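Note that one protein chain is taken out, while the other chains of the complex remain in position.
Right after this comes chain A.
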Amino acid sequence: MIGSAVPRKEDAALLTGRGTFVDDIHRPGLLHMVYVHSGEAHALITQIDTEAARALPGVVGVWTARDFAELPARPSVPGLERGYLAGDKVHYVGEPVAVVVATDRYLAADAARAVRVEYEPLPVMATVADALAPDAVPIFAPLESNLALEQQVTPHDVADELDASPHRLRARLVNQRCAGAPLEPYGVLADWTGAGPTIWATVQAPHRVRAEIAERFGLARHLVRVIAPDVGGAFGVKSSFMPELFLAPELSRRLGRPVKFVETRGEHMVHTYHGRDQIQEVEVGFDDEGTILALDVTLTVNTGGVPDPVGIALATLTSYMLGGCYRIPKIAARFRSVVTNTTPTASYRGAGRPEASFLIERVVDLVARRLGKDPADVRRVNLVQPGEMPYQTPFEGIVYDEADYPAALDLLLDRLDYAGLREEQERRRADPGAKLLGVGLSTFVEMGGFGPTPLFEQFGYIGGWESANVRLQPDGSAIILVGTAPHGQGHQTALAQIAADELGVPFEAISVLYGDTAVVQEGIGTMGSRGMPVAGNAVRQAAADVAAKARLIAAHMLEAEGDDLVRVEAGFQVKGVPTAEVSLAAVAERSFKPHLLPAGTGLGLECTSYYEPSNLSYPSGAHGCVVEIDRETGHVHVLRYVCVDDCGTVINPMTARGQIHGGVAQGIAQALYEKVSFDADGRPLNASLEDYMLPGMLDLPGYETHHIETKSSFNPLGAKGLGEAGATAAPQAVVNAIVDALAHLGVRDVEMPCTPERVWKAMHHAS
């Protein structure tokens, strides 16, 4: 089954509207929780008047920060503990200041508006520059300045190497802030019955959430049940520990009734954490051929008003991936994470790695432009060669697995008809009536398969492994419990394909369950492109162990040795004796008959495996984008988008393409449309989907997707992951194409999102 494009098991329910999302779940006596959010970006809270709100019909209560003073802080950067609601001051527009609980969501929303919060305004610092100004006042109280973290990632600098380089250039690149904007916003339903709570929540790591909740309430973990039902997209933004994950159970405990919180769309745009928002200062040294000799990078990350423990350090991952798929001998990297009066930032599809790929892919293009060389040629001289794999990067512990970067680039150029496009480009440049054509390349590598444990522990997870329990039912069908918590990836399908191959059970006879801590053994979750490289291997291992035991029982039934059996469609057969055959169903049933089993054989056909990856994996590939630019308006139209993807073993080509397409869509969106913006007073300028430019179907091209399958030696399946690849590769493919189209005018950069106005201005100023 591995490698076959079977339709997704998930789709029948989801496409007929029969999925179960948090907001679909009802409990008797349900109460609704709504936040009062700060409308100020930076201010002292002088008074909160809840009287009018409490008096409204249906209102059960209103709570402010001091009512939760006893609850230990949310998971935080040590020393930078954050509470649940703003206490003495607010740090950004959208920060929760109070919660209202009412019998109806609409009544709760009305009551929230009746809560009167009085503020004494403080100076607002909505940008990193403002927050780092000499006279800037510290925003987040435990910190004495707005520099939350400054890290020298590499111990050395590369000043000597840059001095020795025949050429050098500097660039300042901006990777703007984006919102995850999944179809389903954040939601939590908590019901504290008896000794502990059951929590349905839109989360990516239910066991971790269980651990954090149990710890805060002083409960043993078995008393806390966390369920991630169908989750309508997450893109990393549902891995942050939002206050509602703890407030809903706490209020349910106090009120003795179930409490539900479901974010509205407008709320999502200011409350749920954003991603990216990085300024990149780069200097690169290179020779006449374009060989990169040294790279010096300073990253400045906008962490928003309240530092998130993941967000504050994401630039570490950016730093590790700075070399891209190139052999760059010397890299120096440092980063600063800066507090500003904006919504906090944390993980968003790719979390730190797309920023790196963007940086190095833009730099390679700038080098090519400086030397008057073709960007494809400059890539070629720098690419790590297949014979050099596994490749030790300049960063300790960052070792790339098997890949053929040059082959990916060659296939891409071939599929693009690169030479033909270059001719067409010249033709159009000469014709003033024609739209300008640009071709952009992005040869990318990113990190997937998160683990292993020593790395993942740093993000607060118990481990970097994943777990799977494979259990045959007495009729030979199988149920698999997996520790991941997918939210659109299609694990029911892909994991069943892996198990089908190992078990010899038909794909249709396998169910994959996940997302319930009371049902599934300890697990880690879904993030960091770890589904197939980590969970896939756990399933494979557990299924292989079950199959081995089945073989022993079959051998006993056929009065043969296990080694003498061969697998046939229905089950097992004695080699060369077609009549001596037993079905898997018969073997499964037999496994439950103690008196008919070989002596010493335990009952049942079941195995739980924990798979710890030996390393991260490094999905890679080459993307190409062809754009057409209206000379008069600056409007960019993506004519073609071609992907060559190497995610190692492809489990299901259809779902793999889906992951790539979705990621590329988000990448194109970042390049052309999206940016969360604030005015100088820290007020969000696009806190609704009317103003926040999510592209629609008609704005996105058809995708041409090709695979190169270089199996990773780092795990038995040979899979590398691909959930984040598209979003990692695409932004710079588009930007490179735009700059390429305008290069003859002297344009060297256009900041994302490359809106028509920005492109028009770049053309205008250049000419």
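Going forward, contacts are C-beta pairs under 8 Å (C-beta built on N, C-alpha and C of every residue); 3 or more make two chains touch, one makes a residue touch a chain; residues count from 1.
Keep in mind that, in the parts below, contacts and distances are computed from a predicted model.
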>> Missing chain, UniProt name, options "FAD-binding protein", "Acetolactate synthase small subunit", "NADH-quinone oxidoreductase subunit D" or "Carbon-monoxide dehydrogenase medium subunit": which is it?
In response: "Carbon-monoxide dehydrogenase medium subunit"
>> From the list A:Arg105, A:Arg208 or A:Lys720, pick the residue that touches the absent chain.
In response: A:Arg105
>> Out of A:Glu289, A:Glu424 or A:Asp699, which residue would touch the omitted chain in the full complex?
In response: A:Asp699
> In the complete complex, which positions of chain A touch the hidden chain?
Replying inline: 105-106, 109-110, 113, 264-267, 632-633, 635, 673, 677, 685-686, 688, 690-691, 693, 695-696, 698-699, 755-757, 760-761
